[in-house]
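Sharing a structure below in structure tokens format, with a few things to ask.
The complex appears here minus one protein chain, its other protein chains still in place.
Here is chain A:
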Amino acid sequence: MYAFEIERPTTLDAAKAAIADGGQALSGGQTLIPTLKARLADPEKLVSLHNIPELKGISTDGDGRICIKGATVHRAVADGASGYPALASLAARIGDPAVRTRGTIGGSLANNDPSACYPAGVLASGAVIVTDRREIAADDYFLGMFDTALDEGEIIIEVKFPVPQVACYEKFIQPASRFPLVAVFVAKFADGVRVAITGASGEGVFRWTAAEEALSANFTPEALDGIAMDSSPMIADLHGDKAYRAHLCSVMAKRAVKNAK
């Protein structure tokens, strides 16, 4: 770790000012702190979003959407998002208890790790990411590995999730990191089915549109028979080759459909 300053503002405005002044936002720190410890980043100033009441909490808006503030920790979502059980279940299975006690939804989405859990839930739900500057649709937000539509210094204030009729998140973990090796979030809405996959692709989370079409017509696991996942964009590493990951996309998607509720 290199030496750095840290500010702990208690209002969003103070945080925005500190970040505008060159500070690096620090949310739960579950990626940033290990990065600092490994001396892979050298920010002069960190701005903690941890003590800002405006950035915490879960509510339901007038459209029935589950709205989760950006600095809400995974454990709070696991316990508090009962209106969207599949999303609560996703949050309950991120990392381990220590990670879930510190890690936040805004931090996860801003980082956009290609193996993170939340991006699958956000993309499959067609959620809206509300920042201090604008609203970004999930389909426009995820731009590739560790890349998002966020501008420099832009802060995630809230994420608004439309609640599907049924949904499920099926995760197959990488044995070492326990991140998803492949995980699939399936969400069935009145106007169709959305399927988002994380862990599998080097480009990060993506929608499996062929599966969405098939499932929108027939929401059964069998509807996915014969729909092959293209293995070429898949990640190949110590834990699985492209063919294995492509295969798991199909297996996990079918299980998500079967277990959706």
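In this section, a residue touches a chain if its C-beta (ideal position, glycine included) is under 8 Å from a C-beta of that chain, and two chains touch if they have at least 3 such contacts; residues count from 1.
Rule of thumb we're sticking to: contacts and distances are computed from a predicted model.
This complex has a chain not shown, and the name its UniProt record holds, of "Multiple sugar transport system permease protein", "MarR family transcriptional regulator", "Xanthine dehydrogenase, molybdenum binding subunit apoprotein" or "Nucleoside 2-deoxyribosyltransferase", is "Xanthine dehydrogenase, molybdenum binding subunit apoprotein".
Interface note: of A:38, A:98 or A:190, the residue touching the hidden chain in the full complex is A:38. Residues of chain A that touch the chain left out of view are 1-3, 38-39, 172, 175-177, 181, 237-241, 243-244, 247-248, 251.
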